[in-house]
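Just dropping this structure here.
Heads up, this is only part of the complex; the chains shown haven't been moved.
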Amino acid sequence: MQTDINLKDEFFESYRKRRLIKLDIATVIGIIGGFVLIIVSILLGSSISAFINIPGLLIVVGGTIMSTLIMQKLNVVLGAVKVAIKAFFDKSDSPDIIIKQIISLAEMTRKQGLLALENENVEHPYLAKGIRMAVDGMEPEEIIRTLKIEINSLVERHEAGHKIFKFMGTTAPAMGMIGTLIGLVQMLRTMSDPSTIGPSMAVALLTTFYGAVLAFLVFNPIAENLAGKTDQEKIVMNIILNGVDGIARGLHQSLIKDSLTSFLSQKKRNLR
Amino acid sequence: MQTDINLKDEFFESYRKRRLIKLDIATVIGIIGGFVLIIVSILLGSSISAFINIPGLLIVVGGTIMSTLIMQKLNVVLGAVKVAIKAFFDKSDSPDIIIKQIISLAEMTRKQGLLALENENVEHPYLAKGIRMAVDGMEPEEIIRTLKIEINSLVERHEAGHKIFKFMGTTAPAMGMIGTLIGLVQMLRTMSDPSTIGPSMAVALLTTFYGAVLAFLVFNPIAENLAGKTDQEKIVMNIILNGVDGIARGLHQSLIKDSLTSFLSQKKRNLR
């Protein structure tokens, strides 16, 4: 029995360590690297000042924000900043650690009964809720129903977040086009001196440039990043759902393991 | 027991207060702010009059309305104005208040039986219908079936509203392009005096500008706003559906609470 407990302690330790929120290094590299690339390629041909146009920046950024405010409630839009920060951190739970914990809980259930789980210190709130419901003697069907609501409602809440960034990703280029149209109309109306056409048009095109950069280096990749993180969280929650179902129905840990490792790739399964 | 009733009174009070239709401040800021931004950025380069072209405005706005009239019945298109006004108000029910009320009703049912709910003053019409059906002794399955029809038919009705704005959001830029094509063809046919090319083209581009502004500062964000409000209403209705199901099946209030709080985010759950 000792070995079991030791094993558990060991992975609980590693669980806690890995849960320490990690900076998502790729996101940071990507966003800094992307802007550095653009700045460098500008500097190869001109000074950076040629690409700075405060009114143009205002209309693209401001217009995108205004359009987003129409689309969503104030607190959700303000919350979007917080959501965007999520894209820079990686606090997803490792599926294999969760699986190990569930198997150890299933083993304990088989040996000491469901009530033995009551004093277990389960960190993952979703797993904790499932275990508590099982310990309370709720029917497995009822537990599954409740946990499914939990998954669906988490996905829906997160999707509201992605939607804002997707919306910004389509609105920013449109605002860029609106800015360019304003510049073009003003330029064309007073086309007396042909030598001013070039510089005026250069300024007009800057808003299109801002819109494209914002959309393709900020909003769209962040929207996809968040969607990917939700998919990951969903997998972990589905693992927990299946595991708790197995525990509540009193299945043998090897059966539960068979079922849960099906969520992992062939390679990860063999490694463990 | 006193405490329970007091608690209930207290939240009923707050429920009534919060139900007072609130102006959706973000939508108002967004639409006013958006137009102010565009006007300011025009004024930085020219007078506003350079961007006013009544025939151009007529073809974009009129063409979009005509296309929408082909698409939908007269009363639905007229109703769209009313629907658009909805986007400026926030009369959504707070999920946690609804959950509190359902739990209190579940508690009452456990103590005094289903018939005790008959005299309860339930404001939310959907919850009221569900409770009434439960009191009338309808089978839980039958209640769920009826409430699901209600959700689906509400969503379908609302979607007909969003569709009009989405349709306008794609039609307005197309009408802008049609207006610009008319202007370009007229300009190109009589290209005798090169000095008139600029101003003529400036006027031709205005319809494209109108189409883009209408689509990205009015129609598209309003369509998304309405879709978001429908999603919110759907969540509240799903909470009620699950709650009424629990009440009709005589479940314990703590079980119902477990199930219903699953619709809320982790944070909101702890706050309560």
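Per-chain residue numbering starts at 1, and chain names A and B are given in the order in which the chains are listed.
Please note the rule applied: a residue touches a chain if its C-beta (ideal position, glycine included) is under 8 Å from a C-beta of that chain, and two chains touch if they have at least 3 such contacts.
Because the structure is predicted, anything quoted here is derived from the model rather than measured.
*Asks:* So we've got 2 copies placed here, but how many does the whole thing have in this file?
*Replies:* In total, this homomeric complex is built from 5 copies.
Here, only the chains that are shown with their structure count from here on.
*Asks:* Give me the superposition rotation angle from chain A to chain B, based on Cα atoms, as a multiple of 5 degrees.
*Replies:* Roughly 70 degrees of rotation.
*Asks:* For chain B, which residues are in contact with chain A within the complex?
*Replies:* Contacts found on chain B: 24-27, 29-31, 33-34, 37-38, 41-42, 44-46, 50-51, 87, 90, 195, 197-199, 201-202, 205-206, 208-209, 212-213, 215-218, 220-222, 224-225, 228, 231, 235, 242, 255, 258-259, 262-266.
*Asks:* Within the complex, which stretch of chain A touches chain B?
*Replies:* Answer in residue numbers: 55-56, 58-59, 62-63, 66-74, 77, 125, 129, 133, 138, 142, 145-147, 149-150, 153-154, 156-157, 160, 163, 167, 171, 174-175, 177-179, 181-192.
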